[in-house]
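Sharing a structure below in structure tokens format, with a few things to ask.
Every protein chain of the complex appears in place save one, which is left out.
Chain IDs A and B follow the sequence of writing; residue 1 opens each chain.
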Amino acid sequence: MSSIRTKGFSIKKVSTILGAYFIAWFFLYPYINMFLTSVKSHDELFATPATHFPQVWQWSNYIDVWEKAPIAGYLKSSLIVSISATVLVLIVSLPAAYFIARYRFKMRGAFLLLVLATQMFSPTALIIGIFREVDFFNLLDSYLALIILNAGFNLAFSIWLLSGFFSSIPVEIEEAALIDGCSRIQALRRVTLPIALPGLVTAVIFTFVAAWNEFTIALTIISSVEKKPIPVGITQFIGQYDIAWEYLFSATMIAIVPVVILFIMIEKYLVGGLTAGSVK
Amino acid sequence: MNKLIKRSFAALASLGLVAGALVVAAPAQAANVTIKVVTPNYTDAMPAYYKDLNARFMAANPTIKVEHENLSWDDILVKGRTYISTKSYPDVLNLNTFSEFAAEGLLYKNSDLYSEAKLADFVTAFRDNSTYNGVEYAVPDLASARMFFINKAVFYGAGNTKIPTTWAEVTAAAKKIKAKYGSKVYPLAIPLGSEEAQAEFQIWAGGNGGRYFNEKKSKWVINSKANLQTLNQLKAWVKAGYTQPNPASTNRTDAFKLFSQGKVAMINASVFFPSTLKDYKSKVDYGVAPFPSANSSKKPITLGVQDYFMAFKKTGNQDAVSKYLNFLFEGKNYAGFLKAAGGFIPATKSASSEVDSSLLPFIEQLPNAIFYPGTLGSWGAVTGKIQTQIGTGITKDAKTVLKSLQKAAVAAGTK
Partner (left out) sequence: MLKKSSAKNPKKLKVSHNVSLLSALPWIGPALVLIILVVIWPVIELVRISFTDISAAGSLLDFNGLTNYRDLFANPDLYPVASRTLLWVFGIVFFTVLLSLPLAQLINQNFPGRKYVRWALIVPWAASVVMTSMIWSWILDAYSGELNLTLTQLGLISEPVDWINNPGSSFYVLMWVAVFVSIPFTTFVLLAGLQSIPADIVEAASVDGASHWKIYRQIKFPLLRNSLLIATIINLINVFNSFPIIWIMTKGGPGYETDTTTTFAYKLAFIESNMGPSTALGVMNFIIIMIIVAFYLRATRATRTEI
């Protein structure tokens, strides 16, 4: 009995591994295809029959694309906006998340409901209102507006995640630090925040990636080339009658790779970060 | 607690600092007037063209600063509407409609911006299409006309000898092509996807005397008998298997690609198609002919389509936009514009004299051109509806579809 079980177990194990690898390939597949397309020549894209792999690996697409469009400038804009929005989200959501995790106050429920409600609006539906407001503050075509808007639309997730984290940290730990003579802030900084690190890292990456990929708002309020973030900038490869897929995709690869690496770097924290958020 | 409150205020303050520091300071204002120029991305050569043009313009006019925004066609329709509805009008706009803005009194008249000599240089037919209530509010920037393209090898290889001039001949030719090549080639491409469905339908309907709008009676005629016959004819070709699958979802760009790959034998295509084929490095040897009409009693037509430059009225910008537009339409600058836009028919007489020889057959067709009712303020709304809906007439009841379009057009008005 036990030998059969061992054998069954190992077959099961092998099939698990093979299945898992297949699934990994499956989720990567579109991006592999994107990469292969990005190193084809324009006429090979429409060749008949189509090709799996480039017949000529046109690596020069990755050099030319920087000249065809100001990719460096787009990346700079994306970085400025994404980093600032992330910082802003942290500064705003940390105290709010901590407070609602630790205190009860009047209107707490209303506040939480408001936070949830902000999740329910997509920028696409609100775009006219957003534009009028930004215009009202005279902030059209400014990074500042883009930063604030990106922060606002990503705030809810961060508050939810972080407060889940703070409530999972026993108050007694902070308490002990206070008894040891730490000030409240010191206790927060030295004790609570380090424990909440996975949540923090997760919130940071979430906001960063969301801001990095944001399209509708940036398209609407940014108009000068030098301020366009990369998702908007690369639309210049979409002509009226022809899409330069090879440049569109090589520019996209340039935009995706750093974010994927960033995400992968925090994979360890990610699961822990989501755990606290989803359990509490 | 006090400390904490202080700390959070400090955090708030530093938030402002961070955000502020990251915003790149605007360059010192040297110019007296700033004009915003919004243009569509005809090809990916447009940004470079405007960069050079604007730099030279600003060097020549140090008191004028040009802010330029180049948008893909999808995006400009959306953003253009956003600008208008929020009253943050651009100063100069290049678009495929102007009349809805003229209808609201937002635009300068041409006589406010150009000398009569300058205006006289624009091709008269295009100029006539730039009027609202008899007053010119925009200038044409370029135009296209359409003709019938065939893949010579496939077309003649199937035993056809003469390019069709009537619908019956199209049917006969398609039948031969299908018999010879089976599923390898679609005899006829009918792209009724939302990208350009209004054009595809109009050019077929035009050959049957069908229009969207009756100018003389000043009323919408989308559900006319001629239009219904046309839609039913297109439907018959689809049903017979002479066309690519899913015409209502096939965009013009997709159909062009199929032709360039040798998978389509006959197609309605625009003046820039030869240069598109060149871009695709297509090996197809093509022939060009006037567009077939319904029968020999009907006059063959072409569909003329033009885009426009317009300027929005704002205090203090009249001189600047006038200078800018006149600068753009100067000989060399305008030639550069046409080159960047890629293979269109020039809108000025002076530029027409030195066009590429491949454009000549199209220009010859212009006397037979019919145009959209683009001078109606409601055309923008109606055309959008036609684009998304007319293709559904292939699978649904044609009469019902035309009727509902007619109803929407009547509701949009004839102003």
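Methods note: a residue touches a chain if its C-beta (ideal position, glycine included) is under 8 Å from a C-beta of that chain, and two chains touch if they have at least 3 such contacts.
What you see is a predicted model, and the numbers here were worked out from it, not measured in a lab.
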Given the contact definition stated above, which residue among A:79, A:140, A:195 or A:209 touches the chain not shown here? A:209
Could you tell which one of A:79, A:144 or A:259 touches the chain left off the display? A:259
Looking at the full complex, which residue from B:69, B:100 or B:121 touches the chain that isn't shown here? B:100
Kindly note down the residues of chain A that lie in touch with the hidden chain. 13, 16-17, 19-21, 23-25, 27-28, 30-31, 33-34, 37, 45-46, 48-52, 88, 91-93, 95-96, 98-108, 111-112, 114-122, 124-126, 128-130, 132-133, 148-149, 151-153, 155-156, 159-160, 163-164, 167, 171-172, 175, 178, 209, 212-213, 215-216, 231, 245, 248-249, 252, 255-256, 259-260, 262-264, 267, 270-275, 277-280
Where does chain B touch the missing chain, residue by residue? 1, 4-5, 8-9, 11-12, 15, 77-78, 81-82, 84-85, 87, 100-101, 103-104, 106, 183, 192-194, 245-246, 248-250, 257-258, 261, 263, 377-378, 380-381, 384-385, 387-389, 391-392, 395-396, 408, 412
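One rule holds in what follows: only the chains that are shown with their structure count from here on.
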What is the distance in Å between the mean C-alpha positions of chain A and chain B? 37
Given the complex with chain B, which residues does chain A contribute to the contact? 42-43, 46-48, 68-69, 80, 83-84, 87-88, 91-92, 95, 127-128, 131-132, 135, 140, 142-144, 147-148, 183-185, 219-220, 223-225, 227, 235-244
Which stretch or stretches of chain B touch chain A in the complex? 1, 3-4, 7-8, 11-12, 14-15, 18-20, 22-24, 36, 38, 40-44, 47, 67-75, 78-79, 82, 85-86, 88, 252-253, 256-257, 260-263, 272, 276, 279-281, 342
